[in-house]
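If you scroll down you'll find the structure; I have some questions about it.
All protein chains of the complex are present and in place, except for one that has been dropped.
Letters A and B name the chains as they come in the text, with residue numbers starting at 1 for each one.
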Amino acid sequence: MRKASMVLPAVLAALALGGCAGAEPWVKPYERELLADPVMDWDRDPVSSSYLRHVYESREGARGAAGGAGGGCGCN
Amino acid sequence: MTRPHALLASLLLLAWPGPSTPARAGTDMRAPAPGFELPTRAGTTVALDELRGQVVMINFWASWCGPCRKEFPVLEQMYRKYKPMGFTLLAVNVEPDTADAERFLADTGVSFPVAFDRENKVSSAYGVSAMPTTLIVDRKGQVRWMHRAYKPGDEDEYLNQVRAMLKEAP
Partner (left out) sequence: MRKGLAGVLASLCFTAAATAGVLDDDRADILYHRYDGGGVTIDGPSLLVRKKFAEQYAATASYYIDMVSSASIDVITTASPYAEERKEYGLGFEYLRDKVTYRLGYSNSRENDYDADTAYASISQDMFGDLTTLTLSFARGWDQVFRRGDDTFSDQVDRRVYGVDLSQILTRRLIAGLSFETVTEEGFLNNPYRSVRYLDPESAVGYSYQAEIYPGTRTGSALALRGRYNLAERMAVHGEYRYYTDDWDIRAHTAEVGYTYGLGDNWILDVHYRYHTQDGADFYSDLFPRRDFQNFLARDKELATMTSQTFGFGVSYGFTAPWLSFLQKSSVNLRYDLILFDYDDFRDVRSGGYEPGTEPLYQFDANVLQLFVSGWF
């Protein structure tokens, strides 16, 4: 599908750029207190969100792209 | 289908630990520790220059940082054991609003000094690039080791490095 063939080069580019860790982060590790708050979690309770996702996917014709990694305190 | 195979290939590509960030291993170095003066929890002021002659461990931490909180008991143990030998520890809190930090300190009794870097000037001067960051400064005021991140077991490295530096002359 056309969309897939556009995404893949972008992904590979991101992977290649990942090696250039020289980019200075504009949000410093010590500035992440707001992002570390549980209210900023994409998914605080996976047991609950996966259930609700199941409710929708078994009743609607669309599925996928739930996502939700990253964010948080960025420690270690 | 070529698309799934290509995606699988990029999955393998990611499997190669290409972009390696030395988050775990302590980095050894030799650079003058930037001087600073910060207010402490006790209500006084601490200046790094006044600690010259001792081995100083500077730990940048925040109450919202899980590994930072885990590291505290380990730091307390080190402080108690090596203080008589000329070791001191300064925990620099990086939060602009110190209410949560003070609450955490009240719950977790520690005896080492805690300073507040509310404006993040010291964090910035030391190029803090991970939370927590633990530096060890020798008796001559040179930063000799920088540890980014904390995982249980890292304290063994700290102990070896501190013991070695305590043997050095001021």
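Operating definition for what follows: contacts are C-beta pairs under 8 Å (C-beta built on N, C-alpha and C of every residue); 3 or more make two chains touch, one makes a residue touch a chain.
Predicted model, so just to flag it, every value in this text is computed and none were measured.
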Of the chains you can see, which ones touch the chain that is left out? A, B
Those residues of chain A that touch the unshown chain are 1, 3-4, 7, 11, 14-15, 17-18, 21, 23-29, 31-32, 34-35, 37-40, 42-76
Please identify, in ascending order, the residues of chain B that touch the omitted chain? 1, 3-4, 7-8, 10-11, 14-15, 17, 19-21, 23-24, 66-67, 129-130, 149, 151-152
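Rule of thumb we're sticking to: only the chains that are shown with their structure count from here on.
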Please tell me the distance, in whole Å, between the geometric centres of chain A and chain B computed from their C-alpha atoms. 28
Which of the residues in chain B come into contact with chain A in the complex? 3, 6-7, 10, 13-14, 18-19, 21, 23, 60, 62, 64-68, 94-96, 120, 123-124, 128-132, 149-151
Residue numbers of chain A touching chain B in their complex, please. 1, 4-5, 8, 11-12, 15, 18-21, 25, 28-33, 36-37, 73-76
